[in-house]
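Below is one structure; the comments refer to it alone.
Shown here: the complex without one of its protein chains, the others still in place.
So, subunit A:
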Amino acid sequence: MTHSCLICHAPYHPIVTWQHVLTLKNLDILCEKCRRSFLFISGEMCESCGRPFQHLDSSYRQGPVCTDCIRWQEDDDWKDVLTKNRSVYLYNDFMKEVVSLWKFRGDYAIVKAFEEDFSREFFRHFDDTFLIAPIPLSTERLYERGFNQAKALAELLNLPIHDILTRHHHEKQSKKSRRERLQTENVFQLAEPISLANQRIVLIDDIYTTGTTLRHAAKVLLEADAASVSSFTLARG
(Lines give C-alpha, C1' and ligand atoms only; values in the text may rest on other atoms or scores of the structure.)
Protein backbone atom coordinates (compact mmCIF):
# COMPACT_ATOMS: atom_id res chain seq x y z
CA MET A 1 0.00 0.00 0.00
CA THR A 2 1.79 3.07 -1.20
CA HIS A 3 0.88 6.53 -0.04
CA SER A 4 0.71 9.11 -2.78
CA CYS A 5 0.32 12.78 -2.15
CA LEU A 6 -3.14 14.20 -2.69
CA ILE A 7 -1.75 17.28 -4.39
CA CYS A 8 1.36 16.28 -6.35
CA HIS A 9 0.46 12.56 -6.55
CA ALA A 10 4.06 11.55 -5.90
CA PRO A 11 4.62 8.54 -3.61
CA TYR A 12 5.94 9.61 -0.21
CA HIS A 13 6.77 8.52 3.33
CA PRO A 14 4.33 9.87 5.84
CA ILE A 15 6.06 11.14 8.98
CA VAL A 16 5.05 9.10 12.02
CA THR A 17 5.15 10.98 15.32
CA TRP A 18 4.01 10.40 18.90
CA GLN A 19 0.58 11.79 18.12
CA HIS A 20 0.15 9.35 15.26
CA VAL A 21 1.13 6.36 17.34
CA LEU A 22 -1.28 7.46 20.06
CA THR A 23 -3.91 7.91 17.33
CA LEU A 24 -4.38 11.55 18.30
CA LYS A 25 -3.75 12.43 14.70
CA ASN A 26 -4.04 10.70 11.33
CA LEU A 27 -1.10 10.29 8.99
CA ASP A 28 -0.70 13.26 6.68
CA ILE A 29 -2.33 12.84 3.29
CA LEU A 30 0.17 15.24 1.75
CA CYS A 31 3.84 14.70 1.14
CA GLU A 32 6.28 16.73 3.19
CA LYS A 33 7.18 18.99 0.29
CA CYS A 34 3.59 19.99 -0.44
CA ARG A 35 2.83 20.32 3.26
CA ARG A 36 5.73 22.69 3.70
CA SER A 37 4.62 24.78 0.72
CA PHE A 38 1.59 25.97 2.67
CA LEU A 39 2.72 29.17 4.35
CA PHE A 40 1.00 30.33 7.49
CA ILE A 41 0.10 33.93 8.11
CA SER A 42 2.19 34.80 11.08
CA GLY A 43 3.92 37.74 12.65
CA GLU A 44 2.49 41.22 12.40
CA MET A 45 -0.78 41.60 10.55
CA CYS A 46 -3.56 44.11 10.04
CA GLU A 47 -5.64 43.83 13.16
CA SER A 48 -8.78 44.30 11.15
CA CYS A 49 -8.50 42.16 8.01
CA GLY A 50 -5.65 39.84 9.01
CA ARG A 51 -3.43 40.93 6.13
CA PRO A 52 0.22 40.03 6.83
CA PHE A 53 2.51 43.06 7.06
CA GLN A 54 5.62 41.01 6.48
CA HIS A 55 6.03 41.56 2.75
CA LEU A 56 3.83 44.63 2.51
CA ASP A 57 5.20 48.01 1.56
CA SER A 58 4.96 50.33 4.56
CA SER A 59 2.97 52.84 2.52
CA TYR A 60 0.03 50.40 2.68
CA ARG A 61 0.04 50.47 6.41
CA GLN A 62 -1.00 52.93 9.09
CA GLY A 63 -0.25 51.75 12.55
CA PRO A 64 -2.00 48.47 13.32
CA VAL A 65 -4.28 48.56 10.22
CA CYS A 66 -3.77 48.48 6.48
CA THR A 67 -4.85 51.25 4.11
CA ASP A 68 -7.54 49.01 2.58
CA CYS A 69 -9.28 48.74 5.90
CA ILE A 70 -8.99 52.50 6.40
CA ARG A 71 -10.72 52.99 3.08
CA TRP A 72 -13.54 50.71 4.19
CA GLN A 73 -13.84 52.58 7.44
CA GLU A 74 -14.01 55.93 5.67
CA ASP A 75 -17.03 54.80 3.68
CA ASP A 76 -20.18 55.43 5.75
CA ASP A 77 -22.01 52.55 4.10
CA TRP A 78 -19.33 50.00 4.94
CA LYS A 79 -17.92 51.28 8.20
CA ASP A 80 -17.71 48.55 10.88
CA VAL A 81 -19.61 46.05 8.78
CA LEU A 82 -16.96 43.40 9.28
CA THR A 83 -15.53 43.23 12.81
CA LYS A 84 -12.44 41.32 11.77
CA ASN A 85 -11.12 38.79 9.33
CA ARG A 86 -8.57 36.05 9.96
CA SER A 87 -7.08 33.64 7.45
CA VAL A 88 -4.94 30.51 7.69
CA TYR A 89 -2.58 30.51 4.70
CA LEU A 90 -0.91 33.05 2.47
CA TYR A 91 -2.50 33.13 -0.97
CA ASN A 92 0.76 32.43 -2.80
CA ASP A 93 1.25 30.75 -6.17
CA PHE A 94 1.22 27.31 -4.61
CA MET A 95 -2.00 28.09 -2.79
CA LYS A 96 -3.56 29.42 -5.99
CA GLU A 97 -2.76 26.15 -7.69
CA VAL A 98 -4.15 24.12 -4.84
CA VAL A 99 -7.35 26.17 -4.72
CA SER A 100 -7.87 25.87 -8.46
CA LEU A 101 -7.28 22.11 -8.27
CA TRP A 102 -9.79 21.89 -5.46
CA LYS A 103 -12.44 24.38 -6.50
CA PHE A 104 -12.40 24.60 -10.24
CA ARG A 105 -11.18 21.13 -11.11
CA GLY A 106 -13.37 19.62 -8.47
CA ASP A 107 -10.90 17.56 -6.41
CA TYR A 108 -13.15 17.70 -3.38
CA ALA A 109 -10.98 15.38 -1.23
CA ILE A 110 -8.24 18.00 -0.95
CA VAL A 111 -10.30 19.76 1.71
CA LYS A 112 -9.13 17.06 4.16
CA ALA A 113 -5.59 18.38 3.82
CA PHE A 114 -6.68 21.68 5.40
CA GLU A 115 -8.51 20.10 8.31
CA GLU A 116 -5.93 20.30 11.08
CA ASP A 117 -4.63 23.79 10.35
CA PHE A 118 -8.04 25.23 9.59
CA SER A 119 -9.58 23.94 12.77
CA ARG A 120 -6.64 24.88 15.01
CA GLU A 121 -6.42 28.44 13.62
CA PHE A 122 -10.17 28.91 13.92
CA PHE A 123 -10.09 28.14 17.61
CA ARG A 124 -7.13 30.41 18.06
CA HIS A 125 -9.24 33.41 17.01
CA PHE A 126 -12.84 32.35 17.71
CA ASP A 127 -14.68 29.81 19.80
CA ASP A 128 -17.81 27.69 19.74
CA THR A 129 -20.09 30.52 20.94
CA PHE A 130 -19.91 32.02 17.45
CA LEU A 131 -22.52 31.13 14.88
CA ILE A 132 -20.90 29.54 11.83
CA ALA A 133 -22.26 30.73 8.48
CA PRO A 134 -20.58 29.65 5.23
CA ILE A 135 -20.83 31.99 2.25
CA PRO A 136 -23.38 30.32 -0.05
CA LEU A 137 -23.16 29.68 -3.80
CA SER A 138 -26.01 30.43 -6.13
CA THR A 139 -27.99 27.38 -7.22
CA GLU A 140 -26.53 27.61 -10.72
CA ARG A 141 -22.95 27.78 -9.50
CA LEU A 142 -23.49 24.95 -7.03
CA TYR A 143 -24.80 22.79 -9.87
CA GLU A 144 -21.82 23.71 -11.99
CA ARG A 145 -19.21 23.07 -9.28
CA GLY A 146 -20.87 20.20 -7.44
CA PHE A 147 -19.97 21.43 -3.95
CA ASN A 148 -19.76 24.64 -1.96
CA GLN A 149 -16.14 25.17 -0.99
CA ALA A 150 -17.07 27.47 1.91
CA LYS A 151 -19.42 24.89 3.36
CA ALA A 152 -16.81 22.16 2.90
CA LEU A 153 -14.43 24.26 4.98
CA ALA A 154 -17.05 25.01 7.61
CA GLU A 155 -17.66 21.28 8.00
CA LEU A 156 -14.03 20.82 9.05
CA LEU A 157 -14.77 22.63 12.30
CA ASN A 158 -17.18 20.04 13.65
CA LEU A 159 -19.53 22.80 14.82
CA PRO A 160 -23.19 23.30 13.87
CA ILE A 161 -23.44 25.10 10.51
CA HIS A 162 -26.15 27.67 9.82
CA ASP A 163 -27.18 28.16 6.21
CA ILE A 164 -28.82 31.49 6.91
CA LEU A 165 -27.88 33.12 3.59
CA THR A 166 -28.77 32.55 -0.05
CA ARG A 167 -27.25 34.07 -3.15
CA HIS A 168 -28.45 35.27 -6.54
CA HIS A 169 -26.67 34.28 -9.65
CA HIS A 170 -24.41 36.93 -11.11
CA GLU A 171 -21.25 37.09 -13.07
CA LYS A 172 -18.24 35.56 -11.48
CA GLN A 173 -16.64 37.83 -8.89
CA SER A 174 -13.14 37.18 -10.12
CA LYS A 175 -13.92 38.92 -13.39
CA LYS A 176 -14.86 42.22 -11.75
CA SER A 177 -12.85 45.15 -10.47
CA ARG A 178 -13.18 46.44 -6.93
CA ARG A 179 -15.29 49.37 -8.03
CA GLU A 180 -17.59 47.04 -9.95
CA ARG A 181 -17.88 44.75 -6.98
CA LEU A 182 -18.72 47.58 -4.67
CA GLN A 183 -21.35 48.94 -6.91
CA THR A 184 -23.17 45.74 -7.66
CA GLU A 185 -26.33 45.30 -5.72
CA ASN A 186 -26.17 42.92 -2.82
CA VAL A 187 -26.37 39.34 -4.06
CA PHE A 188 -27.14 37.94 -0.58
CA GLN A 189 -30.41 37.63 1.26
CA LEU A 190 -31.53 35.88 4.38
CA ALA A 191 -32.72 32.37 3.60
CA GLU A 192 -35.64 32.83 6.01
CA PRO A 193 -36.74 35.97 7.76
CA ILE A 194 -35.21 35.40 11.18
CA SER A 195 -33.84 37.63 13.88
CA LEU A 196 -30.14 37.27 14.70
CA ALA A 197 -30.33 39.48 17.80
CA ASN A 198 -27.28 39.12 20.09
CA GLN A 199 -25.67 36.59 17.76
CA ARG A 200 -21.99 36.91 16.96
CA ILE A 201 -21.41 35.42 13.55
CA VAL A 202 -18.34 34.09 11.74
CA LEU A 203 -18.60 33.91 7.98
CA ILE A 204 -16.55 31.13 6.41
CA ASP A 205 -15.08 31.43 2.92
CA ASP A 206 -12.15 30.15 0.94
CA ILE A 207 -10.34 33.37 0.06
CA TYR A 208 -10.36 36.96 1.27
CA THR A 209 -9.25 39.12 -1.62
CA THR A 210 -10.81 42.57 -1.32
CA GLY A 211 -13.36 41.66 1.32
CA THR A 212 -16.32 42.86 -0.72
CA THR A 213 -18.19 39.58 -0.82
CA LEU A 214 -17.80 39.08 2.90
CA ARG A 215 -18.97 42.63 3.63
CA HIS A 216 -22.00 42.21 1.41
CA ALA A 217 -22.94 39.13 3.33
CA ALA A 218 -22.16 40.80 6.66
CA LYS A 219 -24.40 43.73 5.84
CA VAL A 220 -27.41 41.44 5.36
CA LEU A 221 -26.72 39.79 8.69
CA LEU A 222 -26.29 43.09 10.52
CA GLU A 223 -29.61 44.24 9.09
CA ALA A 224 -31.09 41.15 10.75
CA ASP A 225 -29.77 42.47 14.10
CA ALA A 226 -26.62 40.35 14.37
CA ALA A 227 -24.41 41.62 17.22
CA SER A 228 -21.25 41.37 15.12
CA VAL A 229 -19.98 39.68 11.99
CA SER A 230 -16.41 38.45 11.51
CA SER A 231 -14.95 36.22 8.87
CA PHE A 232 -12.53 33.34 8.70
CA THR A 233 -11.03 32.22 5.41
CA LEU A 234 -8.61 29.59 4.23
CA ALA A 235 -6.32 32.04 2.45
CA ARG A 236 -5.67 35.75 2.38
CA GLY A 237 -4.76 37.49 -0.88
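Just so it is clear, contacts are C-beta pairs under 8 Å (C-beta built on N, C-alpha and C of every residue); 3 or more make two chains touch, one makes a residue touch a chain; residues count from 1.
One rule holds in what follows: contacts and distances are computed from a predicted model.
Only one of "Stage V sporulation protein AB", "PadR family transcriptional regulator", "Competence protein ComEC" or "Homoaconitate hydratase family protein" fits the UniProt record of the hidden chain, and that name is "Competence protein ComEC". Within the complete assembly, A:Pro11 is the residue of A:Pro11, A:Gly146 or A:Pro160 that touches the hidden chain.
In the complete complex, the residue from A:Gln19, A:Ser100, A:Asn158 or A:Asn186 that touches the missing chain is A:Gln19. Listed here are the subunit A residues that touch the chain not shown: 1-3, 11, 13-24, 27.
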